[in-house]
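Omission of a single protein chain aside, the complex is shown with its protein chains in their original locations.
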Amino acid sequence: MLKKLLKYDLKSMFKGLFIFYSLSLFFGVLTRIFFSIEASFIMNIIAKVCSGVSISMIFNILINNLMRLWGRFKQNLYGDESYLTHTLPVDKKTLYLSKILTAIITLFVSIIVISLTLFIAYYSKENIEIIKTILLPVADAYNSTIIKILFAILFVFFLEFANILQSGYTGIIIGHRKNNNKTGFSVLFGFVVYMITQIISLLMIFITGLFNSDIMNLFFTNEIININMIKVIIYIAIIIYTISLFVIYFVNLKLFKKGVNVD
Amino acid sequence: MNLLECINLCKSYGNKEVLKDINLTIPKGKIIGLLGKNGTGKTTLIKLINDLLTPSSGKILVNGKEIGCESKKIISYLPERTYLDKSMTIDKVIKYFEDFYDNFNSNKAKKLLIDLDLDLSQKISKMSKGMQEKLQLVLVMSREADLYILDEPLGGVDPATRDYILDTILTNFKDGASVIISTHLISDIERILDEVIFIDKGRIMLQSDCDELRNKENSSIDEVFRRMFKC
Partner (left out) sequence: MVMKMNYEFDNNIPIYIQLVERLKIDIISGKLKPGDRLPSVRDYALSLKVNPNTMQKALAELEEIKLIFTERTNGKYVTSDQKLIDKFREKYANELSNKYFLSMQSIGFNKIETINYLKEIGGKK
């Protein structure tokens, strides 16, 4: 049954996101083309406009992805459609799992499309050099490659979004246990849960700081982040976000399994 | 074993008690009218049976087991609202039902829909509300279920549609299955009922065989109801 649910969830999500994916890639290509045409004043303006649109499309993808996931979660499990969803012979765990997998898969695809757009629009020797000068010292310091560091950053970014998303789900689940103003409570609880994960993250970094004076300095001095810390922070971020994803997953599942009260 | 059983079932929202200590058994093979005025708890009871609400206390058993996957396989439920994803076409919705319900007879559904002159490649959002309701009725009645629960299927429809709905219910429910029909329009449906349940202010006031009740009270169910609740 999970496969079938997933099929419908993904279809409905990608149907909405497809237009933004296409626009984003399209303007990425335009940006590239106009920048590569030798600079007349007008071409330059057009290129900058396209570049601006590409960047806004990228944000559009992220925001749309999140909003659509939350929207579908609410409509499918608590709105009109829930009358069908909850009467399917599928257990609650599978219903929730399908939503989470849909979130992970769509976020993953969105991040790939975003990376692709950036690559198409801005890939050039000079830009790579800029990234290299920023990241090479980090990579060198840890015997790593730039690619690995880049992937690590993207991964943290992905986890962060998954976390925001799932906090929203918690908000919707708890909010809809209330008897009135369900939407308001959903937003409130979602925000609170997200803040809690952030506070815990900070706390964890602080605790790590007890064993690592460099990190401790972050809290008490205005020093610019030094290279040594980046890797540690990335590691901590990955660990904490992963743990929090799982913890919230099980909490949500438990709350969800207790049953719903659909209007 | 009873098909459906509610034991000391209560439901409240905050301090507001909507259902009070409901005890109820539904046997196999009966058409049962769940009758009550608007806002007396009919829909709440039905939503509890379909896992859309969580009981405050008490139990619901379907074939002796608590509600869950197994009960959902054998209950076919028509809510009083439109619940389909409106961006889907009729074809897709039929496929959806086929995917999730083993007992869904898609040929029957298609035939009934074609009888309604519906174009199956049509989007649901393009259909009138009345048509959407008929589509849902057809989908629900095309399942070979053991229990059909129909919430206000006759609410606000014209007499011709009412006949169509009653006909569709009567001619399509699985042999030996039970049907629960909730309504406040009693005279329209009482001739097809085996049993009636009167519900008022969140309580079951009466459960009786229809013909016994007619004999005892020497009048129609509708009249018995009107007398009892003075409306």
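Residue numbering begins at 1 within each chain, and the chains themselves are lettered A and B in the order written.
Note that a residue touches a chain if its C-beta (ideal position, glycine included) is under 8 Å from a C-beta of that chain, and two chains touch if they have at least 3 such contacts.
In this text, all values refer to a predicted model and were calculated from it rather than measured experimentally.
Shown chains touched by the undisplayed chain in the intact complex: B. The chain not shown here is touched by just one of B:Lys20, B:Arg81, B:Lys108 or B:Arg214, and that residue is B:Arg214. Touching the chain that is not shown, out of B:Lys30, B:Arg81, B:His184 or B:Arg203: B:Lys30 (per the contact rule at the top).
Listed here are the chain B residues that touch the chain not shown: 29-31, 166-167, 170-171, 175, 187, 190-194, 210-211, 214-215, 218-223.
Just so it is clear, only the chains that are shown with their structure count from here on.
Note for the complex: chain A touches chain B at residues 1, 4, 8, 12, 15, 80-84, 86-91, 179, 258-262. Across the interface of their complex, chain A is touched by residues 13-14, 47, 50-54, 68-70, 72-73, 75, 77, 79, 81-85, 87, 96, 99-101 of chain B.
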